[in-house]
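Beneath this line is the structure, given in structure tokens, with notes to follow.
Every protein chain except one is present and positioned as in the full complex.
A and B are the chain letters, set down in written order, and residue numbers restart from 1 in every chain.
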């Protein structure tokens, strides 16, 4: 039995092997082939994207112009969301000095896998035709798939630099699955409204990532400390991500809201909340330094908190000043989070959160859920009109008699469900990821693209020859060995 | 009295203090709180974004489909303009080797503040309901707010690297205010057309920035000369800004024009003028160097001159070849400006224009105003049709009897008003900014992010150890002290 214990210990505590030459291709192939089979069995075009069904649909609904196709209502917003997912999230995670390839590249990989799995999972829960057993997809499904992926990309933010791409595929597989279930509970069973996903995307994704990171705590992570920071240029790349997220967030929050005034209002509210966040983020960031200098970490992240927090309430009549107040408060809270909470979490709770998703997604998402609850509960017929209340909160069918107060209660309950799913699901997935088969890096090897990427050997090609009293001091090759090379890039 | 003079002199000429730990947060908080209060008092959703009013509006106007909501006419263009404001202007100003954080970051700050103030200022002048005392906002208001902000961002281009963020907030506060007034005079009183803002945005913004820069002349700016230039990578970041401005300029000029053929035509005209600008910019840039080499400064800036100059005429029937001619001439003029006028302004007129806004905005904007006047005066009923003339030039109400010739005269007058507002307003704001309370940098400290930003200390983390005959020559820490660090990034 001692042998058994020993071999178990070896299995779990042996030296890390980051060779993923078999596991990564295997996972990619198996899962992609599974997607093809499942898509073949289940997924079809919906009535607005199938050439035959669209003609029938037009006839049945007396539609005279193609402009009434949902494509023209939602495609521009879809593309904005798409940019947020791949360039926004991707480049936001390039801030580390030697993990930019991993930041944008693994984001690309898991989002591409995730959106396929999301179309299936969300389809089974929301769009399965019981008669045919098929799922119909259209542009709104694509937006929802991108949204669903966002949850897992948020979780990646907490894990950045500390996990292997194979682990990220597992995080995404379970993340999408959990997302679809919690979304079904929150939107369908509790009948909450959450168009921009404060609850279902941000609170869930944030706590999911934090829980995984907590389970995967690395006590010796300080061994990689030299790489856990930014460079001047990597901060600039991250700003590309920040700005595309910031600019397109109004599209994120309005992409799947009610057409007409719903999308219009959601865009306005988000635009205002984000603008307000920027000012309070700058204020707190400047206050936190001796001479009032600004910190790029705050500017890159906390400026977005207003958008996260408006995810639920954006489509409601929160009023323009209400949006400004939300952004005002969340900019402050999020920046304080970066200043005090992240260090606290790391020291006291043993929770290493690389990108600070706690401050950008988890807390603002949770707040957004409760803000939505309050705004819903405060809705009045005077402001919305009777039909406006019905259309905004979908008080139809089984929910025709629900009052706004009850709705507010359910919204708050939905927020708690999202957090619970994140914490419990993340803990479970974290335990799976502790198996020593995933090729994750050792503690002194984190935040380093060299582990999973062919990093260009930039030095051998342009050897600089430095002169010292007309003698060559060194050739550049020597520098390479001492890691000088990557720093320069 | 001698003491008084002395203390006044000390006050104005003492050593610069760039500590903004109190002033910047104070300005941000005070102004953001003021925004919240004023929004609470004045700003409401308009009839297309308010759920109750939209239902009424649809009924009153016999609208059967939500696609008729203004959101679907203008939101894609709005998002393009939004990208131009934050990524376009922001990244265009990252070209300096050590002021990229300031370029993109302060642009972010002042645009976020400015758009809120613009919604109020433009609302008071254009959208105040006299009955309720409220301002109604919709997607077109957001576009106009972004436009209004553009004027101040252009002014920032002339000041880049030489002012503090607090000064920039002041520049923006007054810039937006002046903008709203001149816009009211030009568009409402003079009844000019200026959809893409050659006059109200570019000519005004350009001269506003130049006048401020002239008042803030720094005779010893050569002390920062080492930082007033670009790096290979900072030029690449600036190209991101250039290209997003260039690509989306058709949306800028068409965003608020008449729906239907108006937006369509404005986009085509701008697209063509921009393409033409690129070729003449390249030609002049190549001619200006001994061996025909191109200069990135020209490519980054003068290629955009065609878009600026089409700001007024884009919605008119200037004809495709007319657009090409405008781009052709403005590419040449703008590149000549960078080659000869900017150095001349600095040496003779004591005007330091960091980004060359004189050549990119002030002059092409002024020309655009006059081109608009000529094209308007040349409009004929044969080309436009009677109803086309009325809709294009808004010859309705009090202006029903205006002839196209008169319209041309007023367009020219409008251009002069814009320039006058820029020059006079900028001089005044410049004088305010000379007060020694704003935390601006000393002459030997300009163009340096270290002053207002926590710049990553990239060196301590990956110390390269260079070997010379097997002895360590130096550790990287030594380099840090000699500014080697930032250069590498």
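Structural remarks
As a convention for this text, contacts are C-beta pairs under 8 Å (C-beta built on N, C-alpha and C of every residue); 3 or more make two chains touch, one makes a residue touch a chain.
Note that the structure is a prediction, hence the values are computed from the model and not measured.
Of the listed positions B:33, B:67, B:181 or B:424, the one in contact with the omitted chain in the full complex is B:67.
Interface note for the absent chain: among B:150, B:267, B:360 or B:446, the touching residue is B:267.
Remark: the omitted chain is touched by one listed residue; of A:113, A:338 or A:447 this is A:113. The missing chain, though absent from the display, is touched by one residue of B:23, B:213, B:230 or B:312; that residue is B:230.
Residues 67-68, 72-73, 76-77, 80, 97-98, 225-227, 229-233, 235-236, 239-240, 243-244, 246-248, 250-251, 259-265, 267-268, 271-272, 274-276, 278-280, 282-284, 286-287, 289-296, 299, 303, 317, 319-321, 324-325, 328, 383-385, 387-388, 391-392, 473-474, 478-479, 482-484, 486-488 of chain B touch the missing chain (whole complex, contact as defined above). Counting the whole complex, the residues of chain A in touch with the unshown chain are 18-25, 28-29, 31-33, 35-37, 39-40, 43-45, 48-55, 58, 65-67, 69-72, 75-76, 79, 82-83, 86-87, 90-91, 94, 100-101, 104-105, 108-109, 112-113, 115-116, 137-139, 142, 165, 233, 237, 240, 439, 451-456, 458-468, 473, 476, 486, 488-489.
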